[in-house]
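Following: one structure in structure tokens, then a few remarks.
Here the complex is missing a single protein chain, while all its other protein chains stay put.
So, chain A:
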Amino acid sequence: MNLLSILTFLPLIAGIIILVAPSGWQKQFKYITLAVTLVQIAISGYIYFHFDNSLRGVDLINSYQFKEQISWIRLDLGSMGKLQIDYFLGIDGLSVPFLLLTSIIMMVATISSWEIKTNLKGYFALFLLLDTAIIGVFCALDFFLFYIFYELMLLPLYFLIGMWGGVRREYAAIKFFLYTLAGSVFMLLIMVGLYFSVTDPETGNHTFNMVHMMNPANYSGDSIFGSLAQQTLLGIPARLLGFIILFIAFAIKVPIVPLHTWLPDAHVEAPTPVSIILAGILLKVGGYGILRICYGIFPDAAIHTSWWLGLIGVVSIVYGALNALAQKDLKRLIAYSSVSHMGFVLLGTASLTAEGAAGSVMQMISHGFLSAMLFFLVGIVYNRVHDREIANFRGLANIMPQYTAFVMIAFFASLGLPGFSAFIAEAFSLIGAFNSETVNGAIPRWMAIAGSVGILLSAAYFLWTLQRMFFGQTRLMGGEEWRTKLNDLTMREKLALAPLALLALILGVFPSLAFDKINGSVLELIHHVTGK
């Protein structure tokens, strides 16, 4: 067993243990889960420190690290050739930060799961299944395996939102499921098409190996997605169509405007730990998929569409921010701020520059920590008084000083204050977007300018919220009753928040901790796409 397999399947095993354990052990389930996530942090920390920065990965199969490849399914399909599906895990600079991010966020989400009181067995079993699926997505290098993990994420999330969620949880859960499935079913068609186009240079079989899919030489001449044949499907060039469909599938997850409408609903209805996972990790799966799969497999189409991608990014930034400004519910506000911040990921990626792409990976990591923190903070208030209307609170700073301190850190970090990770990330994305016109002409300059308007807007909604909810005289909708319930942070909450705040700060001061790991792969990806 390789380290990545252990990292992936450890939660699954723990989940099965929880499932078969007698219900009398209910109280222990959260400790089991916490232990699993701590072991995961240790393993991914080990991987982080033993990761060789000089190996670049992306389209170079030999420079992936911690590889594990086992022949899994071999089907002889007669005239269709031999089906070759491998259990193939491996990581490069694009995936290694996400492993660490996932482990930490899952730990925080576990701590936040203390609030879950009903049906603990089901909850923690699903939680751990989700954990396995997410880690699997970041490690899988075989498209089939990737797809299985990708789809496997949906089911636990459906139940986590649907069973432990808020009032409109049924609607939110099925909406989320349908949106994502609509994207991924078409992804399946493209995956099948890619499979029949690509052959393994060693065995001559058709293969799902993603890294082989990135090399144009592996496409057979007359195949659907072969770059030579220039086939068209329904009048659209096949490779462009493939790129667009894969992009939409991942963009639903990111999410982009106008495919974002599931996100506010899912966030608002989901219990706090699930919101943390959704914002902290799942949105990143979309971004990761765009980088690794859309850009990796269809680099030619990526160049052609970068203007549109940049535009979508800018629209998401501005539209998300404007929406956030208009929200009355604190959780919805943060959900829309996620849409806005994830727009930077798209903008940076679309710029096709090293700065932009590195910035977008950085933005995903930074936003992962910060949004987890923000949702955790919302959850704290909501847990105490079961209300999160901004207008119902005033002057919280007087009664919850420590809480307010953490909120201020999270808000200021999120709006891009220098010294925090979001500043570095957004700055790099914008620099990339700004330079793009002169470097490769992928996206025009005005998009960078429009993107920076988004930062301004995010300052507006965060500061305004801060002012409305935390400053001034204490006036609460629920009166004295709320005042007694609104205690300051407990030790457990501080333990969950402190590492997140610290990480946002550390990454802001020493961004090289992340950049060193991702840089090689980002350069390789840009080289792969633009040839420079």
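A few notes on this one:
Rule of thumb we're sticking to: contacts are C-beta pairs under 8 Å (C-beta built on N, C-alpha and C of every residue); 3 or more make two chains touch, one makes a residue touch a chain; residues count from 1.
Quick note on the criterion: contacts and distances are computed from a predicted model.
Missing chain, UniProt protein name: "NADH-quinone oxidoreductase subunit N", from among "NADH-quinone oxidoreductase subunit N", "ABC transporter permease", "Transketolase family protein" or "Solute:Na+ symporter, SSS family".
Interface note for the absent chain: among A:34, A:55, A:163 or A:417, the touching residue is A:163.
Touch with the chain omitted from the figure is made, among A:14, A:58, A:130 or A:152, by A:152. Set against the missing chain, the residues A:137, A:157 or A:173 yield one that touches it, A:173.
Among A:17, A:233 or A:417, only A:233 touches the chain that is left out of the view. Residues touching the missing chain, restricted to chain A, are 73-80, 83, 119, 147-148, 151-152, 154-155, 158-159, 162-163, 169-170, 173-174, 177-178, 181-182, 185-186, 188-189, 192-193, 195-196, 223-224, 233-234 (touch as defined at the top).
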